[in-house]
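One protein chain omitted, others in place.
This part shows chain A:
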Amino acid sequence: MSTATPAAPTRKPMPSALTFDLRAKCSTTKARASTLHLPHGDVPLPIFMPVATQASLKGLTYDQLRQTGCQLCLNNTYHLGLKPGQAVLDAVGGAHKLQGWDRNILTDSGGFQMVSLLKLATVTEEGVRFLSPHDGTPMLLTPEHSISLQNSIGSDIIMQLDDVIATTSPDHARIHEAMERSVRWLDRCIDAHKYPERQNLFCIIQGGLDLELRKQCCAEMVARDTPGIAIGGLSGGEAKEDFCRVVDTCTGLLPEHKPRYVMGVGYPEDLIVGVALGADMFDCVWPTRTARFGNAVVPTGTLNLRHRSYAEDFRPVQEGCTCTICRPKEQGGLGITRAYLYHLTAKETVGAHLLTMHNVHYLLSLMGSARQAILEDRFPAFLREFFGTLYGKDYPEWVVTALRGVGVDLMA
């Protein structure tokens, strides 16, 4: 095909600043448990990564974030590029020093925000053309700019700039072009990357919902031997069945000894299905955002704590939860009740802080239990229990289909 650069055979070898230690594989599904050794500490996989968009996890101190068990969180390149900006990042010495976080950071490339937040952004071969929001001057963000910014940020994992378009786009030719362009941009990112020995560049598999395109993209990108691989362009409103098919297809083609990151996925059911399909890393703003709206994530779904029915509900958010806010005072927790969160939510920022802690802790510990189940090779039983609690016996079709594809029949 035409996407590969002609100089492909002489590609420079890709250094890596991580080691991926595959600990166990589920004997039924494609799930894996592993440990990712990154410059700022070890990360157990599979993992959910909370999103600290602007170098702060929505009101939490970094000690509170540590207490949720978080080893790796996200920052957004687009937002950090606008504020505080590259000059400040360089002066301060990178994002770790800026925010006082001594564990790992992953940054996205800024391409997604560029296209979704900015009006009049157009993508050309050179990069993303957009109008400066302030004065309307035409501007251009290239893969080189994105990598340079991420080099200044100093994140442990950096993402290539990719050509993001909605998977639901009806324009197949455009999706094809975006996939091929993402491969070409990956090469430019690899060339522009100044610190491959301390920052890990991940490629992003594109190709919409077309499995053929996804396969081609996998082949091209795997050949470039980046330290890790992301599956992008998903969770943009596509059908869950399509989402599962794409993840399943890609993980089937990716090398076993590299971490696989599915971008923008955060609902608990999606995470667990993703793990069963062989993915290792996930990120999403949903758990933290929904916390600010007064929603608590629990094994049976979500609780809208602004609802009046919780005004006199003096139980913890989640019975038996080990997070700081749910644990009773006798066990060193805070003993916060649903009724008190009802009292605070949307009125005091502390209400948001407390629920954010719970939600992040819930997703991290959910992934921890999944990991433990994989290590003990009882992941299929874990799946049954998790989905049984979440849905009763009323499983959604897509979950049943997806899990059947990896050898677990929930209906059995």
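We adopt the following convention: a residue touches a chain if its C-beta (ideal position, glycine included) is under 8 Å from a C-beta of that chain, and two chains touch if they have at least 3 such contacts; residues count from 1.
Convention: contacts and distances are computed from a predicted model.
For the chain that is left out, the UniProt protein name among "Trafficking protein particle complex subunit", "Splicing factor subunit", "Queuine tRNA-ribosyltransferase accessory subunit 2" or "Proteasome subunit alpha type" is "Queuine tRNA-ribosyltransferase accessory subunit 2".
Of the options A:T28, A:T324 or A:T401, the residue whose C-beta touches the omitted chain is A:T324.
In the complete complex, the residue from A:T29, A:Q71, A:Q99 or A:N359 that touches the missing chain is A:Q99. From the options A:K215, A:H343 or A:R384, the residue with contact to the chain not on display is A:H343.
In the complete assembly, the contact with the undisplayed chain comes from A:Q64, out of A:T29, A:Q64 or A:S182. Only one of A:C26, A:M49, A:L149 or A:A373 touches the chain withheld from this view, namely A:L149. Residues 54-64, 67, 78-79, 81-88, 91-92, 97-100, 113, 117-119, 127-130, 132-142, 145, 148-149, 152, 311-312, 314, 324-325, 329, 334-337, 339-340, 342-344, 347-350, 352-354, 357 are the ones on chain A that touch the missing chain.
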